[in-house]
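A single protein chain has been omitted; all remaining protein chains appear in their positions.
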Amino acid sequence: MAFTWTRHHILGLEDWQREEYETLLQTASSFREVLSRRTKKVPALQGQVVTNLFFEPSTRTRSSFELAAKRLSADVLNFAPGSSSLTKGETILDTALTYVAMGTDIFVIRHQQAGVPQTIAREMDRLQSGVSILNAGDGQHEHPSQALLDLFTLCCLLDDERPRLELLQEKKIVIVGDIVHSRVARSNISSLTAAGAEVHLVAPPTLLPAFFTGLVPAHNEGKLFLHHDMDTALINADFVMTLRLQKERMTAYLLPSLREYHQRFGITRDRLKPCRKGVKVLHPGPVNRGVEISSDLMDDPDFSLISQQVTSGVAVRMALLYLIGNLKGEGVPL
Amino acid sequence: MAFTWTRHHILGLEDWQREEYETLLQTASSFREVLSRRTKKVPALQGQVVTNLFFEPSTRTRSSFELAAKRLSADVLNFAPGSSSLTKGETILDTALTYVAMGTDIFVIRHQQAGVPQTIAREMDRLQSGVSILNAGDGQHEHPSQALLDLFTLCCLLDDERPRLELLQEKKIVIVGDIVHSRVARSNISSLTAAGAEVHLVAPPTLLPAFFTGLVPAHNEGKLFLHHDMDTALINADFVMTLRLQKERMTAYLLPSLREYHQRFGITRDRLKPCRKGVKVLHPGPVNRGVEISSDLMDDPDFSLISQQVTSGVAVRMALLYLIGNLKGEGVPL
Partner (left out) sequence: MAFTWTRHHILGLEDWQREEYETLLQTASSFREVLSRRTKKVPALQGQVVTNLFFEPSTRTRSSFELAAKRLSADVLNFAPGSSSLTKGETILDTALTYVAMGTDIFVIRHQQAGVPQTIAREMDRLQSGVSILNAGDGQHEHPSQALLDLFTLCCLLDDERPRLELLQEKKIVIVGDIVHSRVARSNISSLTAAGAEVHLVAPPTLLPAFFTGLVPAHNEGKLFLHHDMDTALINADFVMTLRLQKERMTAYLLPSLREYHQRFGITRDRLKPCRKGVKVLHPGPVNRGVEISSDLMDDPDFSLISQQVTSGVAVRMALLYLIGNLKGEGVPL
């Protein structure tokens, strides 16, 4: 592989290059192989410290990163906002600097406000700390590891041996749900259009962004389409990604009842009829069964990729931690 | 040892066979020896993932399982219900499936509702996931690892070198307290009667089960007796197990005051007079000092086995994790 990884922080996918996606897919593929061995650990990050700074609670994503780090033999510190110095008036940046001084090599950061990981990354660079930031979801901005695990799941499905970007060329992928508030959608739009896929967004008018300018990087080959009607959107779809519905949206009058939402935008066996044969459904989880997707479809391995997404998550996060952790120039070969 | 371990899940003791108890006692005995070395770890479950799903909070039992898993060199994930997806509407089963997809090999599950570990175990089998379930307490149903550590503690006391079931043959064991609501009592009745012990239950009428049918497996040799009066129950007792009193029972008018409970059912030096010389007292913890047992008796090593129970807990849980973890056919020898 001629390409050399140089990206120090994983903040978002907007400016990712083709070679970066390819390297990530190949590295994740190697780690998926490690995970199939009996001893699922490699010493790649031995002695390094990965600190999870999760200001917004999350069991699923934190556990996935924690397991990824442990399988790379890193030591993991978990920052728990409840019992923290933040309640004592310390700034987020000072909390991060404390963990840097303790010896943190990589931060995995989730925050309810967009831009927090970026701010911390800038400060790490300004201080020449050498510490890397991995954005695990910031407000309504980006959730790059989720989009990368979705990408890896799709590419592996199309060629298990050699997952690569071109496999998604001209595939039709429909993203359904609360697009406007979704960091998952935003990151996926970048990666899927970069792969040359056609991305179709469908949502109630209140949950679809009014302006698309800037959503797709200029150099991408893929195309972005907008729909309010599910049946049109799903015609010949290869993959359908449903987004999690935040119940808070309802209290903000952006949505009718859950039942009505399910009737109009929920994924069911019937609804998938206009899709291409072999269509698969993705969901970032946790799922509200019977809202975004019908319960029977979710449990049907012929349709649902949800379990594969979670499994991909560990391999992809190992790959991300490995790639940025090895930039220190003391890399242990895989 | 001719017997080969085949049980995949540890859900309850009702259907345990004699050979299983014996294997468990021998395996726990080996691990107790490991725990006396300076380096208390063995690589038996290296690379395997043990996930604690504790829907009901518990520091004591979770720490005991966590330490057992770490000493077998497993990676441990702790699911914290407070900051979890459950608050986001995900079902328990979907939470479990997420951790399976991440790579969980064994779940240790505690839940306030009886039957949850069984339901998850059935689903694991239906999906042929190969994942094992270890019930760490489900509602008022079973708490098998507690009963097994009690069994191990008693057998080791009788023959430290070779703890085995027959040592309890015809011993008189009195279980005192809130029998009807107690998963600890239920599991202990299975194991102790299986060992051929006489089990005497004593409790206020409101806390004693009205019907005994089914409480003792048909093939067991031991006998089960029922008492309302402590002094009669304790005559010639070899061991007295006190149960933790849940203060919630009082608000439900099932109990008089704590003081009155202690006067009638609390274990004191005086109360133990009708027992056999050398009688020992057990308690699953945490203890309400001065309620279930007098403070001075609890601290007297001539009477109390409470500390030994906790120590046995780590060895017994290592044995359980080891036995079910090794069913995958890739066992590392001890």
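Here the chain labels run A and B in written order, and each chain numbers its own residues starting at 1.
As a convention for this text, a contact is a pair of C-beta atoms (placed from the backbone, for glycine too) under 8 Å apart; a residue touches a chain by one contact, two chains touch by 3 or more.
Values in this document were obtained by computation on a predicted structure and should not be read as measured data.
Check A:S30, A:T98 or A:Q246 against the missing chain and you find that the one touching it is A:T98.
Per the touch definition above, the residue from B:G139, B:P209 or B:G285 contacting the chain not shown is B:G285.
The residue touching the chain not shown here, chosen from A:G47, A:G278 or A:P301, is A:G47. Panel shows chain B; residues 35, 37-41, 57-60, 63-64, 66-67, 70-71, 82, 244, 247, 285-289, 306-311, 313-314 of it touch the chain omitted from the view.
Counting the whole complex, the residues of chain A in touch with the unshown chain are 46-49, 75, 77, 79-80, 82-85, 88-91, 94-95, 97-103, 330.
Here is the rule we go by: only the chains that are shown with their structure count from here on.
Computed centre separation for the pair chain A/chain B is 41 angstrom, with centres defined by C-alpha atoms.
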